[in-house]
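Let me begin by handing over the structure; questions about it come next.
One protein chain omitted, others in place.
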Amino acid sequence: MTALLSVERISKRFRGLVAVDSVSFEVTKGEIFAVIGANGAGKTTLFNMIAGALEPDQGSITFDGAPIHGLAPDAVCRRGIARTFQLVRPFPALSVEDNVVVGALAHRHGVSEARDRAHALLQRFDLFDRRHQLASALTLPDRKRLEVVRALATEPKLLLLDEVVAGLRPTEVDRLVGVLKELNRDSGLTILMIEHVMRAVMALAGRVLVLDHGTAIAEGTPDAVVRDPAVVQSYLGAEAV
Amino acid sequence: MPVDVYLNVVVAGILTGLVYGLMALGLSVIFGVVRVVNFAHGEMMSIAMYLAVVLFSAFGLDPLLMLVPIAAVMFAFGYALQAGLINPFITRPEHSQFLLIVALAIIIVNALLIVFGPDAQTVQTSYAYDSFQLGPVLVDASKAYAGGAAIAFAAALFAFFRFSRVGTAIRACADNYTGALVIGLDVKHLYALTFALGAACVGAAGSMMTLIVDVTPVLGPTYTLLAFVIVITGGLGSMAGALLGGILIGLTEALAGLMFTPSAKSMFAFAILVLVLLFRPQGLLGQRLS
Partner (left out) sequence: MSAASLTRLGGDDSRRIVVLLALLLVALLAAPWVVNDYLLTVLILILYSAFTGQAWNIMMGFAGQLSLGHALYAGLGAYVSAVLFVDFGIGPWIGFLAAVPVAVACGAVIGFLAFRFGVAGVYFAILTIAFAEFARIGFDHLAVVNASAGLFLPVHQTAHNDVWHLRGDPTMFYYVILAASIAAFVLCRLLLKSRMGYYWLAIREDEQAARAAGVPTFRYKMYAVMISAALTSFAGVFYAFFYNNLFPEQVFNIGRSIEMILGPVIGGIGTLFGPVLGAFVLTGLAETLNAVMAAVGLDIPGAKQVFYGICLLVVIVALPEGVWPPLARRLGLTKAKP
């Protein structure tokens, strides 16, 4: 199984604080890989380095055989990595459709071509009827879905999801989880997700990495990881097991 | 050119720079705490300058003596402005707030033009042409008094922020807006108070400035830009930086006027602004209000 994404001894410090300390892991093509850990463990910093929003101080990131550390975010996107944001960020004054068209334009050069692709995605994700509504008018679950659709429009090989089910009710969580599972199964899309909601992690992830204060303290299948004493102590608490 | 000509110009530049610094101090205080980019700053100074002119020509009152009353008037004006017009705009996008103040600036400049006309007005005090001899240096009396007054006013402001209860409360707002709300500070009132203080600085600087230059309505925008150059160079939110920046710009202007043509002196100020924005955007002493 080929590694689609390979992160090697990546580190980042902000003045005095070491946010990420020599973390290494691999994500194989077609798998769903989760990163969990307490707040401030360095998960979003890790994501930001992979997505190109931050430059790592040390270490390397290889995607699809080529190094991507230090590339600008838009270049990383064009290479095939799409991301969502922890605090959802659609383009508020643009319509649902226009939001997705922007994403589709990454690989479709004509606007009408991009719009066709946008329509197809919106249909699939049940947002087509609301395509002319302004993004700012949508509910939170719909805005999260819109952000995922926009990311998918860029035709990624790897999708980075930053706490995508945070703030959603359990039924909404299950719905989104179902959609992501389907996506992964049907199109082989590789997913790397940061998540706090263990319900989603257990349902989706094939493998899990646990971060604590910037270092990796456990890696393995969800079942193995939740029973790891170090993980229980630093993050889950005995009740979770 | 002989050395003492340079020295005279340097001293004159520093003294004028102190007044600039006081003006910029007002802007720094406003931006550092209330986070408003006051693009009407120079225009507010024009109002103060014309007040001084009117008081002098109508009642013969010396601008230096009128410093405190004029500052008080501007204080009230600033409070009303922040509380009445600007406070509701805190949640609006940045450019809306900015353009609101630009609109005010346009109204002020042209209202002054309508009321006072375009011709220059001057304040000719009894000591207007006096000077002191300090060693090799010949110091203009007006400039010396103005510079001295600027230092005194700035020192009073420093002391206020450092030692008074209200001053500390204002610094708390600047540091942590939500925290200040949580401990029960009336942030809206404190914001208005801060803007008022900034306006008072401008009022004082305006009175002093009438001793140094002739007053025309078009000075407003020029001083606004100058205030921004000084504050950005000295460092946004740093009171000492504003004074330092003022002195620096005053010096640059004076020397540029001497070595090149006087009318080109602002070009150097703008060149400095561009360089600072590009290479050291936090300015010389930039940080939070301290």
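Quick notes on this structure:
Each chain gets a letter, A and B, in the order it is written, and its residues are counted from 1.
What we mean here is this: a residue touches a chain if its C-beta (ideal position, glycine included) is under 8 Å from a C-beta of that chain, and two chains touch if they have at least 3 such contacts.
As the structure is a prediction and not an experimental result, all values here were calculated from the model.
Contacts of the undisplayed chain with the visible chains, over the whole complex, involve A, B. Contact with the undisplayed chain is limited, among A:49, A:68, A:101 or A:201, to A:101. From the options A:72, A:140 or A:230, the residue with contact to the unseen chain in the full assembly is A:72. Touch with the chain omitted from the figure is made, among B:65, B:183 or B:277, by B:277. Taking the whole complex into account, subunit A touches the unshown chain at residues 51, 53, 72-75, 77-78, 82-83, 85, 89-95, 98, 101-103, 105-107, 109-111, 114, 132-134, 137, 150-151, 153-154.
Annotation for subunit B: contacts to the undisplayed chain at residues 37, 85, 92, 94-96, 98-100, 102-107, 109-111, 113-114, 118, 217, 221, 225, 228-229, 232, 261, 263-264, 266-267, 270-271, 273-274, 277-279, 281.
Simple rule for what comes next: only the chains that are shown with their structure count from here on.
Centre-to-centre separation between subunit A and subunit B, using Cα means, comes to 50 Å.
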